[in-house]
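Before I ask anything, here is the structure I am working with.
Removed: one protein chain of the complex. Kept in place: all other protein chains.
Here is chain A:
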Amino acid sequence: MTQERDWNALSDDEFRVIFREWVDANCPEHLRFMRKQRPTFDEVAEWYHALNDKGWLSPVWPVEYGGMGLDAGKHIVYVEEWARLGCPRIPDHGIGLTGPLLIEHGTEAQKAEFLPKILTGEHVWCQGYSEPGAGSDLASLRTQAVRDGDDFIINGQKIWTTLAHCANWILLLVRTTNSDKRQHGITVILVELSSPGVLVRPIKNLREEEDFCEVFFENVRVPAKNVVGDVDAGWALAKTVLGHERIFLGAPSRPEYALTRLEILAKDRGAFEDAAFRSRFAKLRLDLYDLGSAFERFAKVLREGGTLGADVSVLKIFCSELYQRITEEMLTVAGEEARFYDDLMVGDRGIDAMNLYLDSRAPAIFGGSNEIQRTILAKAVLGLPSG
């Protein structure tokens, strides 16, 4: 496989122009700035396939596997322009999770089997980590896999599995050994969701969308060749896969979009005439500006070839909390209208205040809740003692 050119040989600005022009010309208008944060594969399939045909579906995978092979700096440009142009999020667990994990830790056979099918969209992946009793405390997971000849037999339950009902494969963390050290005895295994004994049940979220699911496993037989890495040693694999992409949990695009909506609504409703509102708006505006400065400080580390430390999650905390404060302000500006579930009208244009408000509840929870992040930072960055 090849790319049309060596993207990393370009400057970030040159790459930005090329990337933006093509994306703007090729991402369908009706998919821009979708209300839905997590559209299903079918809803965005044409965009997914267009990206793959261009060779731009997978920004970070090495070129030999069909990726663009972008360095971290170019990847940041890719993500920034994607957000600026309002492109929809594609079901990306294959691109962002299973693919990198296999490239790093998979066998040649696994890579040959799975990577091409991620790119064609034949395999749509979901991530089976959380369980009813294992959320923030992920290492307490109990879904069990027992060896039986050439197979493992899996029993247990996953939950909060995003888009599992639209996926056909799941990257599963299972317990293969019960050990005093809970991080030991966890294994990564690839499971086809059409296997007998798998049941997927969507859960309706606060926005009345079905974008996460429960997944039940009852005596599900999975070939042992689907184990990634070594049996019992999956914890380290599951924790390392994010790498430099942790920076994107703090990318300013969500609060930035919400602030533009707030500004439109506030202008129309006359809120800027109120000095108290102006002060609050100015605070939100500057928080967004300063988030950009802080994001840039970490992006610069990546551009200069460095690696991110635990401290990058300060972005995730600040970004998710800012997003919430902006959407809460939208409800305040809405006044009596805050009771409406559908869009607030500014002329003939809808402002999805309630949609954004509800959406903003999630990022403070997923990817490690903000409280978990603070506890990690306390130890990793400030060196504070354990309780």
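Please note the rule applied: a residue touches a chain if its C-beta (ideal position, glycine included) is under 8 Å from a C-beta of that chain, and two chains touch if they have at least 3 such contacts; residues count from 1.
In this section, contacts and distances are computed from a predicted model.
> Looking at UniProt, which of "Branched-chain amino acid transport system substrate-binding protein", "Cobalt transporter", "Acyl-CoA/acyl-ACP dehydrogenase" or "MxaD protein, putative" names the chain we cannot see?
According to UniProt, the chain not displayed is called "Acyl-CoA/acyl-ACP dehydrogenase".
> Using the touch definition from the top, which of A:Arg5, A:Arg35, A:Lys239 or A:Lys283 touches the missing chain?
Final answer for the missing-chain contact: A:Lys283.
> Using the document's definition of touch, tell me which of A:Thr2, A:Ser194 or A:Ser386 contacts the absent chain.
Only one listed residue reaches the unshown chain, and that is A:Ser386.
> On chain A, what residues meet the omitted chain?
Against the missing chain, chain A presents residues 278-279, 281-283, 285-286, 289-290, 292-294, 296-297, 300, 311, 314, 317-318, 371, 374-375, 377-378, 381-387.
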